[in-house]
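Before I ask anything, here is the structure I am working with.
Here the complex is missing one protein chain, while the rest keep their positions.
Chains: A, B and C, in written order; residue numbering restarts at 1 for each.
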Amino acid sequence: MSAAAASEPLRSGVEGGEFARMPLGRAGMWWFLASEVMVFGTLIATYSLNRVAAGGWDAERAHVNARIAAFNTFVLLTSSLTVVLSLQAAHEGLRARARRFLLLTVLLGCVFLGMKSLEYGTEIAHGYTPASGPFWSYYYLMTGLHGLHVLGGIVANVLLWIGLGRPGAERLEPRIEFLGLYWHFVDVVWIFLFPLLYLS
Amino acid sequence: MQDPAHSGPTPVTIWVWLLVLVVAGLVLLFFEEMSHTTITILLMAIAAVKATLVLRHYMHLKAQPAMLYVIAFTPVLLAVVMALILIPDVAYR
Amino acid sequence: MSVHAPAHAAVAHETAHAGSFWRSHVFSVDHKTIGKQYLGIGIGMALVGGLLAYLIRWQLAWPGTPVPGFGWVPEPMFYEGIVPETSYNAFVTMHGTIMVFFVAMPILLGAFGNFLLPIMVGAPDMAFPRLNMMSVWTLGLASLVMLSSFFVENGPASAGWTGYAPLSADATYTADVYWGLNLWIIALMLEFASFLMGGVNFLTTAINMRAPGMTLWRMPLLVWMQLVAAVLFMLSVGPLVAAALMLLGDRTLGTAFFLPERGGDALLWQHLFWFFGHPEVYVILLPGFGIVMEIMPVFARKPFFGYRTVVWATIAAGALSFVVWAHHMFVSGIDPRLANPFSVTTILISVPFSVMVGCMLLTLVGGSIELATPMLFALGTLGTFLIGGVTGIYLGAAALDMYMHDTYFVVAHFHYTLFPSVILGGLAGLYFWFPKMFGRTLNEPLGKLHFWLTFFSFNAVFIPLFFVGLAGHMRRLYDPTQYDLLEPLMDTFPFVSHAFVTKAAIVLIVSQVLLLVNVVWSLLAGEHAADNPWKANTLEWATSSPPPHGNFATLPNVYRDPYEYTPPGSKDDWLPQTAPAAGAAR
Partner (left out) sequence: MLSWLPENISTYGRDIDGLFALIVWVTTPWFLLMQGIILWSVLFNRRRVGRRAWYLRGDTWGQLAWILVPTAIILGLDFLIDARSALVWAHIKQRVPAGATEVRVTAKQFNWEFLYPGPDGRFGTDDDLTLDNELHVPVGQNVVFTLQSKDVIHSFFIPNVRLKQDVLPGRSIRGWFNAEKTGRYEIACAELCGISHYTMRAFLVVHTADEYRDWIEEKWPQAASAAAEPGTPTATELS
């Protein structure tokens, strides 16, 4: 059966409700995302508290490039869209179309990282490195860690894209959804980082 | 099993709503008279709405059992509890 | 469409190909082999941790004298066998770090969790076998990185296993230990990654891959404890991953998180560390309790008292463990008003544990107890943990903690909570499941001798340390004779003296040779073990010893909870979970 239903079929034979009979990949991914939420949650919490303690860091935050970040937000939101479209295509059995959307997601991710390195380049050129004060330390740690997560997502998506092109791709199809969960999580983290670091 | 994606709003509409919210956040900055804290709170509210949109529609949380909501929101709750407890020591040191 | 049957067959089929030695022993995806690999790492690192304890104890008892057996170690770590002050703090730090992160976690969660959890819930293997293999290899890499930090310039990390900033945030404060502490941070982050992968596997396997009939309320208590421990670890490790990145940034990139002169705050590290630290000690304690709770009903031939009560108590303890952490920091400079709420939550969290201990006691009362070696270790664990629990009340009272914090009273307290769970509980599990894991039977008299030696020497080491702590002896002192207050504690009193404690510690370390002898001899020439030598009910005893690939020839059906011992009206005093409900007479 090539096209699974909207989501991977529930596994029968296991005692318990829908959560117990959920596909393994989805349950495992949500547990992993829970622990990731704590990492970024801690960083956001300590950043906000230190910002209150330091009186808002308004001066330092004026040197951050909100335009590139806004464009990056647009890029990341679009990449979330392409992942959902890729998943939809996979569910309709159009594997070639699914792979094209997956490739688009990867490209958007690369654009995001490209713009970020441009952003870092200009800031460092102006002399703002991680060592120039508490705001910059948190700024580079939070955006850098998020960037690493985007890079990890790109690598995983590329491997999945290659795998889907090879024979025996049915087994890998559910992973589009599970990897999509991770990608959407990375997007949600940026949804919170963007206003906190760049806007106000 | 009816494909929930067809019944609810299509991914593209969700995408459009997300962009509208991003723009709303940017527009918010032009209101000079608002203090920083109110702007931050409003921006966080917008971010929360965007996050809910992504969680419910893109991550299919809408069609998932309640237990997944527990897994998704317990860490958020813990992070908030930690932040509240750290206020006296970090925010007002 | 039932994907149930083929999925199980597929997994069993896939691992059956493990022909070559490499595929079946080294690069194996079979949770049983991975469990043994975790056990190997845990025991190997326990030897390193034990040697470090020997060095620390020797230096404390006879400061400045050469340590027998270490004369060959080159400078700057030793000077003709004498421990210099620069190395002492490093040994204390590495002893703590290795014992907590590379002995307790791998043995209790890695070895027993990986080996037993899938079989106990009736699954052929873990949910993600390849991820499971990656987790044990990540731990192997983490152990190598941690051990390599001994050989870098200026020695390993020396800022305490808690690594308080700013001492740990700037190399100049610890006599230029730069790469030593950097590798310590990297090794810890690899260890966190390893147990995150493990946690994902444990939770998904236990919740989503249970055998037919195995409802959540029929799962053995060890599985419940491993699940709660996995959730605690996954939700609490986040802050320490963030703090470790911050610390690495402070040390290498000059960021300003924890160093006051750059605008950082030293207290932030303690908060983030202990937010992780307290759930972490329950991550270590709960599986130890789970092992003891599995063993007691088997040797008392009596149902476990209050199964659901203990499950709810575990969940309550897990939830409470997130709002308890600042009792490690009463005197550390936090806002004094914070001490009261944390004293209250610390007292509240002692309630679920007294319920668990009470249930274990009532499992013993009225039982028909056979004192085989696993039962001896289980009783030893319960008895010694009680001392740890009681002394926790002294430290939970903030005003008393003001005097007792950072003294040997605290050192004795946390050894009385960690040692029983990891060593006594771990050994109870090893003696109990050795026949199932390796298909051989351990020597019973040698086991009993090993128990009594370990039990008495452990108490002989740590009970005197309570009184040494009461006398005001600070922690992590290289040479206590500097203080007139501590001079009498060196060798004057009969038991309460560093000299006596060190001799007892040597006996404790040497008596572990009995375990190695017993294990090696039994592996080579021990008699073959039956499928169910202890007549226990849980699923792992319903398959062969050691279990085949895919664990069960035919997937079992589960009919009852695991603690149906001496059911009324039945001739036998046990009734396995897999026995059909009809007639159990055999």
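Everything that follows uses one rule, which is that a contact is a pair of C-beta atoms (placed from the backbone, for glycine too) under 8 Å apart; a residue touches a chain by one contact, two chains touch by 3 or more.
If you're wondering where the values come from, they're calculated on a predicted model, not measured in any experiment.
All shown chains touched by the missing chain in the whole complex, by label: C.
Of the candidate positions C:24, C:86, C:441 or C:544, contact with the unshown chain belongs to C:86. Touch with the chain that is not drawn comes from one residue among C:301, C:448 or C:535, which is C:301.
Of C:160, C:213 or C:533, it is C:160 that touches the chain left out of the display. When the missing chain is restored to the complex, the residue among C:216, C:449 or C:470 that touches it is C:470.
Remark: the residues of chain C touching the chain excluded from display are 85-86, 88-89, 92, 158-160, 164, 166-167, 173-175, 260-261, 264-267, 300-309, 331-333, 336-337, 339-340, 343-344, 347-348, 350-351, 354-355, 357-359, 361-362, 364-371, 379, 382-383, 386-387, 390, 393-394, 396-400, 402-403, 405-407, 467, 470-472, 474-480, 482-485, 496, 563, 565-568, 573.
The rule is short, and it goes like this: only the chains that are shown with their structure count from here on.
In terms of inter-chain touching, the protein chains here all touch one another pairwise.
Between B-C and A-B, more C-beta contact pairs are found at A-B.
Centre-to-centre, using mean CA coordinates, chain A is 34 Å away from chain C. Centre to centre, using the average C-alpha position, chain B and chain C are separated by 38 Å. Residues of chain B found to touch two or more other chains are 74-75, 78-79, 82, 86, 90, 93.
Across the assembly, chain C contributes residues 235, 238-239, 265, 268 that each touch 2 or more other chains. Listed in rising order, the residues of chain A touching chain B in the complex are 5-7, 17-19, 22, 30-31, 33-35, 37-38, 41-42, 44-46, 48-50, 52-53, 56, 58, 70, 73-74, 77-78, 80-81, 83-85, 88, 91, 177, 180-181, 184-185, 187-188, 191-192, 194-196, 199-200. Partner chain B is touched in their complex by these residues of chain C: 235, 238-239, 265, 267-268, 271, 275, 322-323, 326, 334-335, 337-338.
Across the interface of their complex, chain A is touched by residues 1-5, 7, 127-128, 131, 196, 199-201, 203-204, 207-210, 212-216, 234-239, 241-243, 245-246, 249, 253-257, 262-265, 268, 272 of chain C.
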